[in-house]
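Read through the structure below, which is laid out as structure tokens, and then see the notes.
Omission of a single protein chain aside, the complex is shown with its protein chains in their original locations.
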Amino acid sequence: MTMPMPQIELQPTRGHDFVPREPVFEIRDLSVSYGGNVAIRGVGLDVYEQAVTAFIGPSGCGKSTLIRCLDRMNDLVPGAKVEGDVLYHGKDLYGADVDPVEVRRRIGMVFQKPNPFPKSIYDNVAFGPRVLGMKGDLDGRVEQALRRAALWEEVSDRLTESALGLSGGQQQRLCIARCLAVEPDVILMDEPASALDPISTTRIEDLMHELKRDYTIVIVTHNMQQAARVADMTAFFSVEVDEATAKRTGVLVEYDRTAKIFTTPADKRTEDYVTGRFG
Amino acid sequence: MSRALKGGVFKGMLLFSLAVGFLMLAILVVTVLKDGLPYLDLALLTNPPSSDPEIAGARPAILATLYMGVLLLLFVVPIGVGTAVYLEEYADKSRWYNRLLEINIQNLAAVPSIVYGILGLAFLVRGIGLGRVLLAGAMILTLLVLPTVIIAAREAIRAVPDSIRQGGYALGATQWQVLSRQVLPAAIPGIATGSILALSRAIGETAPLIMIGAVTYISFDPSILGPFTALPIQIYSYLRLPQEEFKLLAAASIVVLLGILLILNSFAIFIRNRYRRTW
Partner (left out) sequence: MTMRISFQEQLDELEALLRHEGDLVLRSLRAAVEAVCSQDTELAEEVIAFDDDIDAQYFEVEQGIELLLARQTPVASDLRLVLAMLKDNLHLERMGDLCVTIAKLTKLTQGLPPDDTLLTGFREMGERAEQMIRVAVDSLESRDQELAESLLDLDELIDRANRRVVNRLLEIGGDQETREWGLRMILVSRCLERIGDHAVDVGEQTAYLVTGEFREFTDASH
């Protein structure tokens, strides 16, 4: 006698085991110092495409410094020195022939405090395409960017109004739209939701979930639950204090699938941090 | 003494100080208006000076003041803003020559105006042989108020939050694009206000103009490369004439001068309020 067939269909994807694709960034032995103080050292990891990678760790561990290396924003800080290698699609990001302006076009950044320009909503989103001389239908680009940032519905009837009149969560989504308008490859987010209320935060997290289909996303967050929710891969950084000089330097402790970091982390420091036992 | 009483006494002292200052100004204005208003007629504005008080006017002086004002703005705004932009955006503040530049500018603002007159006489009138002309007067006044404009422009540029610049850079804009499209437009109100206030001060200057040879009696309309006078000088010269009517004409000219200053300052306030924005 044969077994009767089951009545329901099983869901095909599981989302438990993240399968990394191609690496977008390959970071090797990266160290950054500001005027002689080493902020972070010896970082080695790969950032994978079409995924969300999170950098977590206590304050001062250098995670913001690290993410700012990925779009060469550290170049703007006087006295900042970057050593080691960052390969972007196999090419040295800090090569002599690389134009940082071009780097920032392809690797966008969203900041902790929403920073819309004091212009209209339209002009905010159009700024990038305009300064980069992108041809084509500007109105279309603006609309598409706003749609992708899940903001179009709320602002389509007031594009000429000042961006400063939007709420915090809307402003942050506007900044994301601004970033999307230049058609980047990677979106870096430095604590994107820490200045927002919980509902806006959840909206941004849902947005990340959608955006990762088409972009590579790297986020820095001091909220590890957020990393647990949104990230496919998580890197945990900690602070090492030099006993002799009392100088603090950030180091990479563990980098793995988020599922693993939050269920069975390999390093005790990681375990202490995610369980909240030790800052 | 009880706290409330102390608070009241303090408040009283503040009001007293306000009253003293205000009273001085009021006495001045009222006196001038009382004497001058009856003599304020179209003839004053359109006629050249003459020995007959009935038809004497201050036309050349008024025109010269206006010409110098325009020239002043044309010179001081580009130079002042340009210097401010260099110091704020491009200069490496740790370099010695930039620090020297800063110190110089701060000091120049404190130099007595007559020193500028001597400078003008030595270098412009005689040195390069410009002669005692209106252009030289405008150039001297430019130098006189340049430090003020530079300082005002620097403040305005500094007031633009760095997050705006970061946002611009992160989108792939060049330094020049960020400056011209974000920073300077946002700094315009501050720059405009500073420039207009500098202009108001310059209009009232007498000593340097006398040093470089402004004449006290001129009956034809001034030209840029010709002899000239200015409203304050005209007022002074009228005051020195024995006839009583000329003194009243001087009062009327003062009213004209005050009127010009009032218009300029109101314009500055208008611009400041119109373009004030909260970040």
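Every chain is named by a letter (A and B) in the order it is written, and numbering of its residues begins at 1.
We adopt the following convention: contacts are C-beta pairs under 8 Å (C-beta built on N, C-alpha and C of every residue); 3 or more make two chains touch, one makes a residue touch a chain.
This one's a predicted model, so the numbers in the text were calculated from it and none came from an experiment.
For the chain that is not shown, the touched chains among those present are A, taking the whole complex.
Touch with the chain omitted from the figure is made, among A:Leu166, A:Ala228 or A:Val253, by A:Ala228. Only one of A:Tyr94, A:Tyr215 or A:Phe262 touches the chain withheld from this view, namely A:Phe262. Looking at subunit A, the residues touching the absent chain are 1, 3-4, 6-8, 10-11, 14-16, 199, 202-203, 205-206, 209, 225, 228-229, 258-259, 262-263.
In this section, only the chains that are shown with their structure count from here on.
We define each chain's centre as the mean of its Cα atoms; on that basis subunit A and subunit B are separated by 50 Å.
Across the complex, subunit A is touched by residues 92, 94, 161, 163-164, 166-174, 177, 181-182, 186, 277-279 of subunit B. The touching residues of subunit A, when paired with subunit B in their complex, are 71, 73, 76, 78, 101-102, 104-106, 108-109, 111, 113, 115-118, 127-128, 131-132, 164, 175, 178-179, 182.
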